[in-house]
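A single protein chain has been omitted; all remaining protein chains appear in their positions.
Order of writing sets the chain letters: A, B, C and D. Residues in each chain are counted from 1.
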Amino acid sequence: MSDKPKGKLAFYWAASCGGCDISLLAIDEKILDVAEAFDIVLWPCATDGKVRDVEKMADGEIDVCLFNGGIRTSEQEYMAQLLRRKSKVLVAFGSCACEGCIPGLANMNTRQEVFDTVYKEGSATMPENPQDVRPQPATKMPEGTLHLPIFYDTLKTLDQTVEVDYYLPGCPPEADNIWNAIVAILESKLPPKGSVIGLNTTVCEECPRTRGEKKIKKFYRTWEIIPDEETCLLEQGLLCCGIATRAGCGALCPEVNSPCIGCHGANDGVADFGARLMSALASVIDSDDPDEIRRIIEEGIPDPVGNFYRFSLAASQLRRKKKSQNA
Amino acid sequence: MSNENFDPIIVGFFCNWCSYRAADLAGSARIKYPPNVRIIRVMCSGRVDPTFVLKALADGADGVMIAGCHPGECHYIDQNYKAMRRYEMLKHTLTAMGVEPERVRLVWASAAEGQQLAEAIGELVADVRRLGPLHWPQNWDENGQRQKALDDIVKEHEEAMEVSA
Amino acid sequence: MADKIGIYVCHCGSNIAGTIDVEEVARWAGKNIEGVVVSRDYKFMCSSLGQQMIEDDIRKEGLTGVVVGACSPHLHEKTFRNACKRAGLNPFLCQMTNLREHVSWVNSDKAAGTKKAKALIFASAERVKRQKPLEPMEVEVNPATLVVGGGIAGLQATLELADAGYPVYLVEREPSIGGHMAQFDKTFPTLDCSACILTPKMSEVGQHENVTLLTYSELEEVSGSVGNFKVKIRKKARYIDYDKCTGCGICTEKCPRKVIDDVFEAGMGYRKAIYSPFPQAVPRIPVIDTENCTWFTRGKCQVCSKVCPTDAVDYDQKDETVELNVGNIIMATGWKLFDCKRVPQYGFGRLANVYTSMEFERLCNAAGPTSGKIVMRDGKTEPKSVAIVHCVGSRDVTSNPYCSGVCCMAALKFGHLVLEKTKAEVYSFYIDMRTPMKEYEEFYQRLLGEGMHFIRGKVAEVTDAARRPEEHGKLIVQAEDTLLGKQRRIPVDMVILMGGLEPQADAKELGIKCGLSCSMAGWYTERHPKLDPVATMTDGVFVAGVCQGPKDIPASVAQGAAAAARVAGMIAKGIVTIEPIVASIDEENCSGCRICNDLCPFNAIEYDEEKKVSRVITALCKGCGTCVAACPAGVITGAHFNNEQIFAEIDGILWDAREEATV
Amino acid sequence: MAAHIAEKKGTFLEEVIEATPGGERLVHCLQCGSCGGSCPSGADMQYTPRTLIAMINANDRDAVLAANTMWACVSCYFCTSRCPQDIPITDIIYTLKRLSIAEKRYRDTDAPALAKTFTDFVDRYGRSFEFGLATGYHLLKRPISMMKMGPMGLQMFTRGRMALRPTKIRQIEQLQAIINKAKELSGSK
Partner (left out) sequence: MKFAYYPGCSLERNAAAYDHSVREVSDLLGIKLQEIDDWNCCGATEYFSQNELAACAVIARNLALVEPQTDQIVAPCAACYLNLAKTDKLMVDHPEFGKEVNQCLAAGGLKYEPGRVTVRHMLDVIVDDVGETAVRDKVVRPLAGLRVAPYYGCQVVRPIDNNDNPEYPMKMDHLLSWLGAEVVDYPVKAHCCGGHLTQISEPQAFELIRRLLQNAQDYNTDMIICMCPMCQLNLDGYQSRVNGFFGTEFKLPIMYFTQMLGIAFGIDPQKLGFGKELVTAMPVLEAKLGGQLV
């Protein structure tokens, strides 16, 4: 590896929790190999790099940019465009960049509703706000006008914003897979552009439970039953997303007797993760009576969007909840 | 937009055996119905993947009609029941997404029910017309502020840092 | 390879051109749809000149896809596919757009019609770009046929095929072939002796060189598909060496154990523990009923073994499973009589002289327990009056909503037999007299002439609770005479309940084994109720006789022959073509979640326990696409209806909506 | 189905169906007569239930409401349980009773009077009152049989099976409010 000239690596975060930044460290001492192979030109979380420096670079000067987080504000969109321009390879790193993830669930609301929740109803970060102060895009001060980025109504994924070369799924991505991706980059053994780096089977492949033919009479929520440890969780009525979720995690959640929540997203060629789940689950409901079917669904799945689109709402066909007429 | 002038676009997914033939029959019998439903033929209502419906809505359709053989009369024995189960699941989710569930309809039509099918199409078109356009792509517009904000950032950076983009 | 699409818009005279501006559609498509190299309109696209035009373009322009905007694909898809084929383009690269039935004929606004036509053409063009060349699959047909059920329908089918020179395996679960018809005395309306016309057929089947008879055997398992089924048959142990037995009958004669015969004699007579159901049984090899044989139950006796001149009795015989390879299967599993105890108000099982129709068949059968004498349960008294109750377990939503079709005629037959053999008065209680077939109405007329009493009214109850002196010791049949509008109580000595026809108890289970579905009532579902009443949705499986729905003997025979003719056609052709519209699973990426496993009604999806993946058995797949839509991993593909193709169709069909949205 | 019936708007058939839960099965009548054959009072009926259904179909409203069939009905439900078409015949008879009483179409029967006396007691006390029923209704309608009833009544009385005073429920006003609301909703007094 060390024979090659050092490459340039950027690691950026947009609308995300920061877990992806930490996950990069989970490759342990191999981070040293990374440091040996690359100059880290931008990693706001760990190094002191400035946007200005990036802006000064020539287009395509960065070899690889690992970009985590969804696009929620104008600043993030600007950064995505900037890094796209400056990078030879842009990787959507982690669920938020790939498919919107938890921040994307805010697409069930509008900006107004999000702000109301945070600033008016109160939150951990803003417990009291009697004057109902809201972030403003521009604030005039004696010294001049201060700008804040615009907060969008709809969170977008990275590839809804700029062209993405590769995807690294997971919330956060698994250390092994991160390392595989880095090795692939270092050895120039990357798959065709647009690929997801990882396996193309589903979690069931890695799940050690025994599976039979499926017939579901009732869906349970996780606190309602203590599942048997040997058999397929879905067959026990738990809404396990493993059937539709890309493998690569080693079936972490089913291993601890908890249904898969789908953080690795869908397989190749799947246009809508939630629709796949809906279709598969509905197909095996054990009833032909519309009233009973409705009852099974309504009682067992009170929050369909949360269950089917926990990670992928922003990347789904509909992307967000319908905005009301006046919104 | 006034609803009377609104001409909804509805995508139909019709099974090859009963409902597509019912539509053929409506034609042969010269039964008139609104021209708003555009029919895509699939072999069975069981082939209708919820993704098709979501895609149609996301791409600008105002409604979707799924049509299959009557329960118990499926050419593939009982696959239309699977369509029924998926339809219920889909409606449940669509409701949560703020889409009026009346926009998506599952109807059964035997190959002899040209008249009934035409009536069902008429009803769906009238209902969707009443609900108004869906225009889903507008749902992720940022009302024109987006481009300005981006331009502002570029300008601000240029001014502050004297670099050209 | 870049797409080269040809678009052909048909005027269909004024049928399409009247409400669609076809020239505009063709012009617009040529200009606006990417990849379109030819776009034409023509007066009659299906004419030979129209077809020729397409063929020429394919050859000249090297078209990679053809879209024909004309009528319903159900009408002319074959026509245009063939045209493409002739010009060297795979027929599955031709897509029809239904501009006539779905647009011009259902709409009168030309602008709207033209707009809709454009959308449909756009969709077809987008789709055809993604269509793949497909080849129909061909399978050789094994000339052997399995017939399940040795009643009259199965016998007829067997003989037709065997006579045509093809091998037939006939499976029958009872010890002898013959079915219900062997139990009957006379047949309506001609009053032929049932045995006289049936037994020659039975022996013909028994002796036919092309027929392998598997009596006292049951169908266990069916795998494979049209042309090449593998079936497993369980031959139940008869405890008789088939090859040694001569059918002399001495074992039966000497057997000391008498048993009530619930099957052939409908409980009206006895048989031995080692028995042949009736004298003309085919084969004449007896069976030992181990539940009643004293050797099997108590370890004593062995009389049969001692008297057998050929040493054919083998108490150690075991059930045996044979595997057969056949190309086609004919299901002729028949029916069972409605259990009259389910209508307790008619008293069957409680009131001695209430009989089921099958009991009465045996009672008046010359070979039956009373040698054909019509007497009451005491075995000697002749009834002075007999009531025949129609629609027991038929035309009743609480039991079977359908009409059993044959009971009215059988009731007339019984009436005739009673009047002929006794001096009794006969009352028939009917709702509607159903006599639609050849010479049936004439038979009804005959009975009217013979003095049978007809009371129009469904019987309310049969009781022995007397109200008036003349009712004492009688069975009172209470009904409304609906033509009088009055309640009537008719005291009689004997009541015959015309039980309805029901599917065999295991019909559904048996049907599932070979991919047959059942109607609500439980009859096997034919491929088409009018135009294909013998084939089923499973290729290579045919139905004949009452298992498909109530019918009389002539209809059963006709259907048996029809099923045989269909099979003979398949064998004669030698190969079957299977539509290439099937599903396939990308085993590489299948994680074996098994969501799809239970979804296929044709058992076309199997799960490989070892590799932990699911797999489509192509020959069984009918191409409905339900599994494709269900696969959560998106690894099942439906040929000719894959996601990419349908997505493209949606994209195309919404071209104007997209335009509006981006404006 | 619904469209089918709607076409017959205004017919007596529709009226009866409308007024009877499950009444839509009425159109399926085969005229088989198992109701008329089963009826314990069938012999005393001017028209059997089957005939009545035919008359309903023939829109013969006046004759149906004047028939004695309903008043001979003992609510044994044999007709209902034996009907091969699942028609709730007993309930249809109740509907006809209600229509006949509401329009006073009944002839030669005291059943409506008995019903009225009975329910009046329920309205007043919340419980039925056999002695009151016997004295009130019988004195009015059947003075002769009242006398024949004497010995039986006396025996019932001595065996503690008949009370001279009615029992009144505690919350009679509540019950009356419910009844009044029901009468208001159903448009009868």
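By definition in this document, contacts are C-beta pairs under 8 Å (C-beta built on N, C-alpha and C of every residue); 3 or more make two chains touch, one makes a residue touch a chain.
Please read all numbers here as calculations on a predicted model, not as lab measurements.
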item: Left-out chain, listing which of the shown chains it touches; value: C, D
item: Options C:P200, C:P344 or C:P529, residue touching the unrepresented chain; value: C:P344
item: Hidden partner interface residues of subunit D, rising order; value: 19, 21-22, 40-41, 44, 71-72, 74-78, 80-82, 88, 90, 94-95, 97-98, 101, 109-112, 114-116, 118-119, 121-122, 126-130, 133, 137-138, 145, 148, 151-152, 155-156, 159-163, 167, 169-171, 174-175, 177-183, 185-186, 188
item: Positions on subunit C where the hidden chain makes contact; value: 343-345, 347, 350, 461, 463-467
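FYI, only the chains that are shown with their structure count from here on.
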item: Chain pair showing more contacts of the two, B-C and C-D; value: B-C
item: Intercentroid distance (Cα basis), subunit D paired with subunit B, Å; value: 53
item: Approximate Å spacing (C-alpha centroids) for the pair subunit A, subunit D; value: 69
item: Shared interface positions of subunit D, touching two or more other chains; value: none
item: Junction residues of subunit B - those touching two or more other chains; value: 49, 51, 55, 78, 82, 86, 136
item: Graph class of chain-chain contacts, one of line, ring, star, complete, other; value: other
item: Contact set on subunit B toward subunit A in their complex; value: 49-51, 54-55, 57-58, 71, 78, 81-82, 84-86, 88-90, 92-93, 96-99, 134, 136, 139-140, 142-143, 145-146, 149-150, 152-154, 156-157, 161, 163, 165
item: Complex interface listing, subunit D residues touching subunit C; value: 30-39, 42-43, 47-48, 50-51, 78, 82, 84-86
item: Subunit B contact footprint on subunit A (complex, rising order); value: 51-52, 55-56, 74-75, 77-78, 81, 137, 147, 149-150, 152-154, 156, 271-272, 274-276, 278-279, 281-283, 285, 287-288, 290, 293-294, 297-298, 301, 303-305, 308, 316-324
